[in-house]
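The complex appears here without one of its protein chains, the remainder shown in place.
Read from first to last, the chains carry the letters A and B; within each, the first residue is number 1.
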Amino acid sequence: MRDDLPPLIDHHCHGVVRRDLDRAEFESLLTEADGPGPLGGTLFDTRAGLAVRRWCAPVLDLPPHASPDDYLARRAGLGYAEVNRRFLASAGLDALCVDTGFNPDGLLDPGELGRLADATSHEIVRLETLAEGVAARAASADAFPDAFREALAERTRNAVGVKSIAAYRAGLDLAGERPDDREVIRAAGRLLRESDGAPRRNPRVDDPVLHRFLVWCASDLRLPVQFHVGYGDADADLRRGDPLLLTSLLSELARANTPVLLLHNYPFHRSAGYLAQVFPNVFADVGLALHGVGDRASVLLDELLELAPFGKVLYSSDAYGLAEFYHLAALLFRRALGRIMEEGVSEGSWTRDDASRLAGLVAAGNARRVYGLDRPE
Amino acid sequence: MRDDLPPLIDHHCHGVVRRDLDRAEFESLLTEADGPGPLGGTLFDTRAGLAVRRWCAPVLDLPPHASPDDYLARRAGLGYAEVNRRFLASAGLDALCVDTGFNPDGLLDPGELGRLADATSHEIVRLETLAEGVAARAASADAFPDAFREALAERTRNAVGVKSIAAYRAGLDLAGERPDDREVIRAAGRLLRESDGAPRRNPRVDDPVLHRFLVWCASDLRLPVQFHVGYGDADADLRRGDPLLLTSLLSELARANTPVLLLHNYPFHRSAGYLAQVFPNVFADVGLALHGVGDRASVLLDELLELAPFGKVLYSSDAYGLAEFYHLAALLFRRALGRIMEEGVSEGSWTRDDASRLAGLVAAGNARRVYGLDRPE
Partner (left out) sequence: MRDDLPPLIDHHCHGVVRRDLDRAEFESLLTEADGPGPLGGTLFDTRAGLAVRRWCAPVLDLPPHASPDDYLARRAGLGYAEVNRRFLASAGLDALCVDTGFNPDGLLDPGELGRLADATSHEIVRLETLAEGVAARAASADAFPDAFREALAERTRNAVGVKSIAAYRAGLDLAGERPDDREVIRAAGRLLRESDGAPRRNPRVDDPVLHRFLVWCASDLRLPVQFHVGYGDADADLRRGDPLLLTSLLSELARANTPVLLLHNYPFHRSAGYLAQVFPNVFADVGLALHGVGDRASVLLDELLELAPFGKVLYSSDAYGLAEFYHLAALLFRRALGRIMEEGVSEGSWTRDDASRLAGLVAAGNARRVYGLDRPE
């Protein structure tokens, strides 16, 4: 069964760095911690770090379980370009959808990633990043709604979806209704100006009205909307990243037939599975958590699939910074999905034919359908 | 061990439809989704759907894993009456407690269900449905408290318990104290009249004061109180269905020696297990989640039983609409309970005698004790 798995579509990932990394830099990209500290020891002593040593070392011609120092020495010896090439090539991807909105300087762009992976690359536009750029150039708050709508239409002409990071800002407790332009203009006023009226240097979208406005603009363009949910770094207040907080908005977006993709979701992935079942427009993955938990990946996927229909679950790596994660997440996902489907066959829960068909949906079919990846471009 | 399991008592279930169903209708009853949609595909591609194909097809003389079309064709060929007869008869029930409060038209009544299952049937009265009927006939808000108390006493004369659906309405964040009649009358005023004073056509109980009043009226009649908790359809805001929200009310009901039964609980079933441990009057099940998750049922039951005493866990199918669920939930529950108890024996966690005794409590003994099902009627 495992060998039957079709190439994956990685529906949410990022660029990887185009330079060599020392140990501190590598560890700071290895988990969601800022880096190792004197109290807690090396971040190689995590399931993520152990999985890198186990599964990535052989791609660099080292034995499995190579020590962190040996691993990093070999990585430096090969150089970042060769390292990126090897891990992207070994991911076995058919297509990837790259979120270009976070810290793109020094990261490979979607085209480069696609060439290294020998896969079709697509872009996901981060809503808040675009809005902050529009705000920095906006003549006035009054002009902001139209300016954003125009910028989004322009910027997504070749994109397959958008992403909201409301979970990192105002939180996911967003009202369902579309805000009217007067509300948006008031919120844009706070975004553009300091309280003393001076122009704001680095406008930062963290107002619920603006998050909702951005999402509804994407809905109007009939674009799928990704939401960061749950697990992330210490900047995220995880309580405000519970997907159940989105219930009202999901319900309204269902009426508009806007597909919504709940990313990561850990430790709320069972709740995400519930939402994927009861709302016709909701999809879910356990993205970031895959390479974060190593061989526990199948446990998370199994929990997501308790309620989530097989037609509603997708693959993503959420790879960022380290090319290792393209390889590692794909490998752990294939193993997890393969194990779950095989166990179902041996338990008699489903037939081998069902297993192949359902695995194909999760691996690529659902992503292809919801993002319309087969439509002519 | 599995064959030693005594007949089950299904302490929370509903009627099944008395007509044939087309594919769309069948799918709309298969999960908590309204029905299949163009984005997400068929709801047969869920653990629930796969379990129906695996475990229900043979009851209709089909091979396991029959295709959805073959299954539905055979179901239609046999006709609903024969289908209902087969699935109820195969459930292996000793008694069932039927919630008659939701959409009873076109559903089998408790007596019919009991006859098909060859089991004693009992009624569970839904508090909000009864209150809405009383409100529709009430002369005035002042008369509502007494009118409801009288109606409840009358209506539950032959019932074994009541059910609250506060989770679907005001949510479970209910204060513990019994509301006084003045508060209830004020709330009843809002229930009976529109804001312009006109009589309300379809009064809908969704005021926390009223939910609490209904529960306390049942407590005064010494009736066990079921609460819908957690997993349900999209009308439920799952965040408001967290059983921990009930903590204050459970504490007050404990003083009154009122048994409380937390239904379903997914994905909060570990919290429900905690409540069942620390409150002497609290019981829990993983009802609806059983047929919802197929062969994952044992995982949920294991999680509930981490903290919940074996004397506090019950079986329910929450079967509604499709007779399949009477068979499927009972079968999955027997397998889950049997697997857990067997694993405990082979791990050395308990003896075979303990396993039999504890399984008997969970299968039927606890329900018999808490509802007083052996008392002469």
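As a working rule, contacts are C-beta pairs under 8 Å (C-beta built on N, C-alpha and C of every residue); 3 or more make two chains touch, one makes a residue touch a chain.
As the structure is a prediction and not an experimental result, all values here were calculated from the model.
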For this session: Out of B:Y71, B:Y231 or B:Y274, point to the residue that touches the absent chain in the complete complex.
Result: B:Y274
For this session: From the listed residues A:A24, A:L39 or A:A198, report the one that touches the chain absent from this view.
Result: A:L39
Seminar exercise, completed: Note that subunit A touches the chain not displayed via residues 31-34, 37, 39-43, 45-47, 50-51, 53-54, 64-65, 231, 233-234, 237-239, 266-267, 289, 292-296, 299-300
Seminar exercise, completed: Across the whole complex, the chain not displayed is touched by subunit B residues 242, 244-245, 247-248, 251, 257, 259, 270-271, 274, 276-281, 283, 302, 305-312, 344, 347-351, 354, 358, 361, 369-370
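Criterion: only the chains that are shown with their structure count from here on.
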Seminar exercise, completed: Whole-Å distance, C-alpha centre of subunit A to that of subunit B, is 37
